[in-house]
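All protein chains but one are shown at their positions in the complex.
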Amino acid sequence: MAKKVEVSVTVNGKAYSAEVEPRMLLVHFLRETLNLTGTHIGCDTSQCGACTVMVNGEAVKSCTMLAVQAAGCQVTTVEGLGEVGNLHPIQQSFWEKHGLQCGFCTPGVMIASIGLLQQNPNPSEEEIRDALEGVICRCTGYQFIVEAVKHAAQLMAVDETETGNALQIGEGR
Amino acid sequence: MIPNQFSYVRAESIDEAIRLLHESNGEGKLLAGGHSLIPLMKFRLTTPSTLIDIGHLSELRGVRKAENRLVIGALTTHREVHSHPLVQEHLPVLAKAAGQIGDLQVRNRGTIGGNLAHADPAADLPAVALALDAMLEIQGEDGAEIASVDGFFLGPLVTALPDTSILTSVSFLIPPAHAKSTYLKYAHPASGYAVVGVCAIAAKDPDGAVEFIRIAINGVADVAYHCVAVEQKLQGQLPTEETIREAALLAAEDGEIGSDHFASEEYRRHLCSVYTERALRDLLL
Partner (left out) sequence: MAGMIGSPVKRKEDPRLITGNGYFTDDIKLPGMLYGTFLRSPHAHAVIKRIDASKARAFPGVAAVFTAAELADKMKAVPAMWFLPGCELKPKDRPALAADKVRYVGETIAFVVAKDRYVAKDALDLIEVDYEVLSAAVQQEQAMQEGAPQLFDDVPGNLALLWKAGEIPDEVFEQAEVVIKERFYNQRVVPNPMETRAAVAQYNPGGGEMTIWCTSQNPHIHRMIYADVLGIPESKLRIIAPDVGGGFGSKIATYSEEAVVACAARELKCPVKWVEERKEHFQATTHGRDEVIEVELAGKTDGTLTALRVKNTANLGAYLSTFGAGCPTIDFGLMVTGAYKIPQAAVVTYGVYTNTTPTDAYRGAGKPEATYQIERAIDLFADKIGMDPVEVRRINFVPKEAFPYGNAMGVTYDSGDYHLTLDKALEMLDYQALREEQEELRAQGRLVGIGFSTYVELCGFGPSAVAGAIGFQGGVWENSTVRVHPSGKVTVFTGTSPHGQGTATSFSQVVAEKLGIPIEDIELVHSDTQSVSMGWGTYGSRATAVGGAAVSIAADRVVEKAKKIAAHELETTVEEIDFTAGIFRVKGDPDRQRTFQEIAKSANFAWNLPPGVEPSLEGQSFFDPANFVYPFGTHICVVEVDAQTGEVFLMRYIAVDDVGRVINPLLAEGQVHGGIAQGVGQALWEGAVYDENGQLLSGTFMDYTMPKARFFPMIESAFTETLSPVNPLGAKGVGETGTTAAPPAVVNAVMDALKPFGVKNLDMPLTPQKVWRAIQNGREKQ
């Protein structure tokens, strides 16, 4: 049995420390060790993006990262985006624009979308569709996801003029 | 999909990583972004006994200009390469290709060094590296050496990189200022990997003749290759629709073209010509 290693990581603003097998995938660490089951696993080959989370502010696939690689990092999962009554603009938009059906891919799709909006706050339809390359949704045909991302961009632009801080996620949101 | 067990070490320096590699007797592997390695490990297609994590070594990151080359640290992510001002200014074709790798999430984690060292023939950077005369800085027990990318790719997932060495940086030749360049990719609709990816760089002299031309292709063959036949055909010529079309027909000449159920050898050869022609038309007409 390979020696376990200590992993300290901040998830959704909260510090965690745990001994894990080095081979433990970040997605299993989040789901099994921390009981943050909002992040899902939809494939084995890093294609579907259901496991997408933010690591140090960048959208990454947590099925293709070891928990040990996240040591010392700030991780944000869907649970850290916002909660009912205080939703993140992306959550609000997915709800309003019917951007989800079964909801299984949705946490990953929302976080990948935030990843896009951080790089490109006002994306065109084509840019949104290209940015969704790393997620697969079997239910929606993507159209309402595209509209949700567009809508979120607008909400976040308004948010930014009001607070100057549209993209902050995790703590205090 | 769960990797086999392995032990994990975080190297504190390049030298330590080299020492650990040596101590692992060929059973150890370097872990950078992990985007090539971890998928293979999850399918248990590779089962290293030790992973030596170099992902946090900041000296392996970054972009700098050194005379007529840009030197890029091996751990620089695709996203950083894609958006870096120096790369956009001097090597727009590299920026373009890096922006087409995988997807947004993959580009945030995957690294330029990992991509080249993994040597997936359908990756996007090998052709760019060949076309831009990339030089690889490789550090081993006996110090650092510089190797040309030409001859580095030996086969699918096989390179000339010794087991106990680290690819620390890659430098790319900055083409003549008046050269134009492009990377055109036909992506596999499922995987996003290149079925064919053509990197072309060309410049014309004041009379309109081709004075500089570099073309390389990845995706279609076992390894990325340099399209010598096409270059020779066009060098010094006045480019016309006709000459470009004729030259592009030679695009598959220098590669061992593969085949699978998505794209046969015949179709891949054809795509090589079509994409080379399109690239050259963009640059020369």
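Observations
Chains: A and B, in written order; residue numbering restarts at 1 for each.
Heads up, the rule we're going with is that contacts are C-beta pairs under 8 Å (C-beta built on N, C-alpha and C of every residue); 3 or more make two chains touch, one makes a residue touch a chain.
The shown structure was predicted, so the numbers you read here are calculated from the model rather than taken from an experiment.
Among A:Leu26, A:Ala67 or A:Val146, only A:Val146 touches the chain left out of the display.
Listed for chain A, the residues touching the missing chain in the whole complex are 1, 21, 23-24, 31-32, 35-45, 47-48, 50, 77-79, 81-84, 87, 91, 94-96, 98, 100-107, 110, 125-126, 128-130, 132-133, 135-146. Within chain B, the residues in touch with the undisplayed chain are 1-2, 4-5, 44, 186, 188-191, 261-264, 267, 270-271, 274.
Criterion: only the chains that are shown with their structure count from here on.
Rounded to a whole number, the gap between the C-alpha centres of chain A and chain B is 29 angstrom.
Chain A contributes residues 1-3, 5, 21-23, 25, 44-47, 49, 52, 58-61, 63-66, 68-69, 112, 115-116, 119, 131, 133-135 to its touches with chain B in the complex. Contact residues on chain B toward chain A in their complex (touch as defined above): 1-8, 10, 31, 34-35, 38-39, 41-43, 51, 53, 55, 79, 83, 102-106, 108-109, 190-192.
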